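Below is one structure, written out as structure tokens; comments come after it.
Every protein chain of the complex appears in place save one, which is left out.
First chain written, first letter: the chains are A, B, C and D, and each begins at residue 1.
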Amino acid sequence: MIFLDQIFVNSKKAILNLASAFLPTDAILIVSALISIGAIAAFGPFTMMYLTWFERKLVGRIQNRIGPNRVGIFGLLQPIADGIKMLTKEDIVPAGADKVVHFLAPVVVVIPALLVFSVVPFGRNMVAIDLNIGLLFFLAVSAMTTIAIFMGSWASRNKFSLLGGMRTVAQLVSYEVPMVLAAVPAILASGSLSTVDIVEAQGGWNGLKWFVFTPWGFVGFLMFYLCGVAECNRTPFDIPEAESEIVAGFHTEYSGMKFALWYMAEFMSVFTISALTATLYLGGYQGPWLPSWAWFMIKTYALVFVMMWFRGTLPRLRVDQMMGLAWKFLLPLTLINILVTGLWYFTSGLGLRLGLSIGILLVSSWVLVLFNRPYMPEKRVYEFAE
Amino acid sequence: MFGVLRGMGITFKNFVASYFLPRKPNSLETGGMVTLQYPEERLPEKERFRNFPFLIYDTKPDDLRCVACDICAKECPPKCIYIVRDNDEQGRPLKKPKVFDIDFTVCMNCGICEEACPFDAIFMDHEFEVGGPERQQSLVYHMDQLLKPATHFAKIRPTDHVAIEEKRRKEAEKKRAAAQAQPKPPEAKPPQA
Amino acid sequence: MIDEPVLHDTDTLEVNLGPQHPSTHGVFRMNVKLEGETIVSLKPIMGYLHRNHEQIAENMSYLGSMPYTDRLDYFNSMSNNFGYALAVEKLANIEVPERAQYIRVIMAELTRLVNHVSVIGFLLNDLGAFFTPILYAFREREKILDIFEEIAGSRMMCNYLRFGGLKLDLPPSVLDRIKKIVQGFPKFLDEFEGLLTKNEILCMRCQNVGILPYDLAVSASITGPMARASGVNYDIRKIDGYSIYNRLKFRVPLGKVGDVYDRYMIRILEMRQSVWILEQVLKEIPEGPIINPKMAAFAKAPRNFKPPKGEAYGRVEAPKGELGFYLVSDGTPQPWRYHVRAPSFINLTVLEDLCIGHKVADAIIILGSIDIVLGEVDH
Amino acid sequence: MLPILAKLFIYGVLFLSLVAALGVVLLPNIFHAALCLVGTLLGIAALYLALQAEFIAVVQVLLYVGAVMTLVIFAIMLTHRIGDMTIPQTNKQSLPACLALFAFVVLIGGLLLKTDWSILVGTGGSVASVNPPVDTFMLGKALLGEYVFPFEVVSVILIAGLIGAIVVARKD
Partner (left out) sequence: MSPADAKSKLEAKFPGIQIQIINNALLMKPEDLIRVVQFLKDSPEFKMNYLSNITAVDYVEYLESVYHLYSIENPPHSTAGPIVLKVRVPRDNPKIPSLVPVFRGAEFQEREAYDMMGIVYEGHPDLRRIFMWEGFEGFPLRKDYTPEDADVLEWEDVEWLEKHGVKVPEEYKQFARQLKDAGKEARAQKPTEKEI
């Protein structure tokens, strides 16, 4: 069990031991870092490639289609074929574009998407750097995406790109606030900003003491996940690239490998956001029976599945409705949720805790729903003429 | 909230059904999955299906039924049929076409040529995988490409074939009876059998 | 020595949505002026698919235009055939046998199902649903198109109706298959509605967006589901009672608000009515000839068909609205004047009124709910 | 070997942020200048990181790059055609500006030279071995404990600024 659990950690150790035989100590540190970097740099794009396959397959099945099935068995080689296609495509830069910025934008967008992998705890002892402010690092670095999208949209000199860029910024800046606040309960409960500590704090009950099983944890989980979906521009919050309105938003004018890089960033952030949600509220790698990394992957992919399931089902919100959701519903509710978390730790007795927190959350969300009446659907009755 | 959840339930049901209710091969009867793996798998051809026209001949390509009467070319709505009547050595017109071209880029598969033809010589084919390396010349079909035997017609449209054979047999009998009734018909050529 | 500061005001952004745009339903262009994301002016520009259908028809025999009408609203070729056949029959005063009338109504109502279900699917695509509703819609549409192929020989360009009747009789056993589809359709509609009707996101997006008031709908000659969503009780099937519609029982659903959501719901309700009509027709369909013998004689020589001098305006309730054909005959095999009253073209008149003050995203779904087909708009 | 590499890295980052800072003042295109400012801020953040002030580094990125610069660029994009304009980079005030700058450099240099750095550098001498004087925990305690009043005052002022901005920006 422990062997399986630590198989990746031990193999890295073995390589380092092997290397220490003929390398100086300083070099070993570099080799160690290189192994971690290499693993992430390989894992990120690989995940992205197979997430595209996964999404096409899943949405296809939802729509009663088969999805990719011609290249390789079950279409498993499809991402590779797509990659080759992307690489060999003509790279079109619009005549009026700002060429340098146009080139830099997709490069810049991939960097933060890759960087955040470094604080994701993939399993027990499997985190590239255990920063004591890991969560903050994640949020700060993913905020950089905004700049990259801005660069791309501005440099394209296309009105659709510009509209997409403005929508993106409005969306990302708005959703960052409730997202950070939705993560606060987990920080309060674990007393640390380090992702590893947060996971370790959910370790009781045979590995099932996940935050999501508490009322505040459940609400926090939903809020964080929703904001995460909005942060990586996925349906129903995909208005920055709403293909039916503004063609493709900020990446309208991108083709070939640059376009692939935009997609790579998007899919990697889909993975990392799901991973972070799992880390914060679903106990990360904690869980009985299975190896820790397997638990982590199961949880993460379950969340990825839900994101893609959303995509297969839901239409998209309008700009003002989406902003309204962030500022008028999610933000107050996350603030109340922080309060509830505090109360949870200052009261004792399970009944009182549960009653108080569930009561406050239900009442406050009901009040918020009432405040958001204009966004609620009406009931309509239709007449028939003979 | 509940509307969204119900919608998600429906999509999930379809997702699961696509694994457990496979489609019957070569038909549209659906369980969960509807994709038809096209080149390998095809729907059964409908008898009335029409695509581009073809010219019919009975036994050999020389004795085609078409008499170059030009009716189809006149009735064709997009005017995609071009016919030149053949002449014999003396320059007298023959009852067969020398040139019979159909521009498939223009043809709109309406089937009016088939309806209008009084000699049952042109019919709509089931062949739909028609392509060419460029957009103009290779899609103008000439007579040699358009000619197909009656057996082909019998294969693609059995019901119509039986009806038309019956009709032609009756007409031929009528003609023969008329020819026998009249002792000396002037230039009584039998219809090209 | 500092330069005078220049005050840069935010001004309107002019965007051309189309002619190449994912959700203009073809080569349609909207010249939109935006303030932020709000529309302050919108000019529809069309004609990219214009092929002068009317001039082509004036140089052709009456039957020769029949396949061209298929290409007007290429989603509903049967309805277009129906309208044209009705106009010519009015012009030349031709009776249609009973069985042919029934089959025509079956085809028209099946076409209505095909159209409405696809329109809703496309509307949802405009709303941003990633192809799921449209593919469910196409799954059902495919079954009906399969029937069309079996009956008429082509899935979309049917060219099935003839003046005074039909081209061919129904093949054996096809009626049973139509019955099966009609029986299964309500179940599909329930699934479809479950996915959409009560979906909060759809309600938020569609309700009170693009409201068309009753008075404007009447004055702007809006017809079809769009008018009925605004509460205009005008269904030509009821008013004219053409073909056998005056003998059939059905009801006309009417909306109250006239927004995008009502247009969506009216289509759903109309489909349920169509299913009802189909059930009645399929039960009562008689045996008999399928074409008026007088017109059957012209089958081999369409050019000999010369309607008497005069003019006629025939109209049907096509899925998109009132489809009218105005014909003037001068006694020759070719019509002197052939005019199409294209419903989706005229329904576009109010596009600007509906969109002003809304966001870009709303303009897209308003256009989607008007239900245009560029083949018909640009005829 | 590692300390050398680390030093090289830090000098590289410093150099790059200097270049970016020059870009901010020299580039004619305002959008490019804003992007260079992003680069400078990121370089400073990397410097903080190298000094093991991770919290400050991350907050620098989160606030300056993630929020402030985003708004700056947003403003540039929303302002009609300002991105297209090229503004002359020199004017008649260049000379006084240079003089003022020189005075400032002298001031800062004097301060730097006068400071007694021995307490901070300690015994080991290498940058990596210095323990960070504050960590997140202490920072939090200080902000919400001892300095809670000024902290709250600052937030009230910020809220007032926010509301004021909305009032000014509203058209009606």
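Following the convention adopted for this analysis, a residue touches a chain if its C-beta (ideal position, glycine included) is under 8 Å from a C-beta of that chain, and two chains touch if they have at least 3 such contacts.
Here the structure is a predicted model, which means the values were calculated and not measured.
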Listed residues C:Ala100, C:Ile277, C:Val350 or C:Ile364, member touching the removed chain: C:Val350
Touch criterion as defined above, residue of C:Glu89, C:Glu149, C:Glu200 or C:Glu322 at the omitted chain: C:Glu322
Sole contact to the chain not displayed, among C:Leu13, C:Val218, C:Leu282 or C:Ile356: C:Val218
Contacts of subunit C with the absent chain, listed as residue ranges: 46-47, 50, 52, 54-55, 58, 216, 218-222, 232-234, 238-241, 310-311, 313, 315, 322, 324, 326, 328, 336-337, 339, 341, 345-346, 348-350, 378
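To be clear about the criterion, only the chains that are shown with their structure count from here on.
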Centroid spacing, where centroids are CA-atom means, of subunit C and subunit D in whole angstrom: 62
Inter-centroid spacing, subunit B versus subunit A (mean Cα positions, whole Å): 56
For subunit A, residues contacting two or more additional chains: 62-65, 162, 312-314, 377
Two or more partner chains touched - positions in subunit C: 132, 136, 139, 195, 198-203
Contact footprint of subunit D on subunit A as seen in their complex: 24, 26-27, 29-30, 98, 101, 131-133, 136-137, 139-141, 143-144, 146-147, 150-151, 154, 162, 165-166, 169, 172-173, 176, 193
Complex interface listing, subunit C residues touching subunit B: 60-61, 63-68, 70-71, 132, 136, 139, 142-143, 146, 149-154, 157, 159, 167-168, 171, 191, 194-203, 299-303
Subunit A residues within the subunit B interface of the complex: 58, 61-66, 309-310, 312-314, 377
